[in-house]
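Dumping the structure here so I can ask a few things about it.
Omission of a single protein chain aside, the complex is shown with its protein chains in their original locations.
Coming up: chain A.
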């Protein structure tokens, strides 16, 4: 068994995570964590839907930002996908998607302020990078046959529209609809930095311990996501897309001089701005690298590796919940509800909740990342096992799980896990804003001190780290010959 490369890779990652645990700061620091958790669940079962008159507006804004952001990201992503074969385009796309929506929002807040454009761009830019990659993969896999039978002299555009697009259309539509769900999550968390979406009210209610108010918001959010197949209909889409820009809220007017100032002054490293030249730049940069970037990178990597393995373990435990090889329809239904809840709750919100309840350490972040990502992978793998036909005289219970199903889905499980590696790291970095000492903590500190030059360097470091992990993840998947479809 140990000679199998997939098993060996798994064990290496498991070992790294176990070593990481020795370095990680894992503790529950609150005096009554279970009582707080109990109060929280009490709040969820006694939701107060009438707490804030802003709640419905916030939901509307959340949907509006998601639509405008995802649609603009989709259009730009599609155009980029057409020229994706050029290396600079690929690098550009890898770069913009390596920066988390919240970091983009924090950047735009500095010069657009609380204008709707801040929220729209924060979603559209990273999504454009992701769309470009996935659309180009879909286009590449299209069957070349229809193109060959076109009469000679057919124009490129005509050939593309009539021979390529029809073959890809369903896949692209499915993926775009899926991204819209991700967009709703992204849109909701933008509220945590002050945009008028759900996160704004969720943060306010939570930090004051108003769990019934927070519970109501979470329930409404789950309902919104769970009912998407009902209200996102092809015929209604044009109405949503055209209407959404009008529901982004007023915000505050943009002062264009601020944009220029940001790029020509704010983000220029302080020594250069003050005229100390390159001699001043080196000490500035090395101070930043040693005191902030290095500890940030270390904590980000440690947390990512532990969360990755925790996600893997949780996915393997979770998939039987919805697999039709175990239990009856009632238990499977409950399993579905549970997995919908864990995967619909953004990691950021889960981590925020757990941090409030357990106190600050890496533990809430690990649990949040594992719950959300484990929910997603568990769902995908569970669905996959349901399509497997077992012999009617096959083993039952644990033996069926460990000897029949897990070996059959293990490769695609690993494929999903390595695909999500980079996503987990991107989230880990951002969780620093909540007070865990990953890269996001130092980015947030720099922004709090109005030092955008330092913030930009640290965001750049974060992006490079993500690109590195993305590359490594792809290398391992290729090496193990694992295939996957994209998830968000």
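Here is the rule we go by: a residue touches a chain if its C-beta (ideal position, glycine included) is under 8 Å from a C-beta of that chain, and two chains touch if they have at least 3 such contacts; residues count from 1.
Keep in mind that, in the parts below, contacts and distances are computed from a predicted model.
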{"item": "Candidate names \"Selenate ABC transporter substrate-binding protein\", \"YVTN family beta-propeller protein\", \"M48 family metallopeptidase\" or \"PadR family transcriptional regulator\"; UniProt protein name, chain not shown", "value": "\"Selenate ABC transporter substrate-binding protein\""}
{"item": "Hidden-chain contact residue, picked from the options A:4, A:32, A:286 or A:396", "value": "A:32"}
{"item": "Given A:44, A:94 or A:117, the one touching the chain that is not displayed", "value": "A:117"}
{"item": "Candidates A:215, A:435 or A:473 - the one touching the absent chain", "value": "A:435"}
{"item": "Contact partner of the left-out chain, one of A:17, A:193, A:293 or A:482", "value": "A:193"}
{"item": "Residue among A:99, A:168 or A:248 that touches the chain left out of view", "value": "A:248"}
{"item": "Residues in chain A touching the chain absent from view", "value": "25, 29-32, 36, 68, 71-72, 75, 109-111, 113-117, 120, 192-194, 200, 203-204, 207-209, 238, 241-242, 245-246, 248, 250-255, 258, 270, 359-360, 435, 444-445, 447-451"}
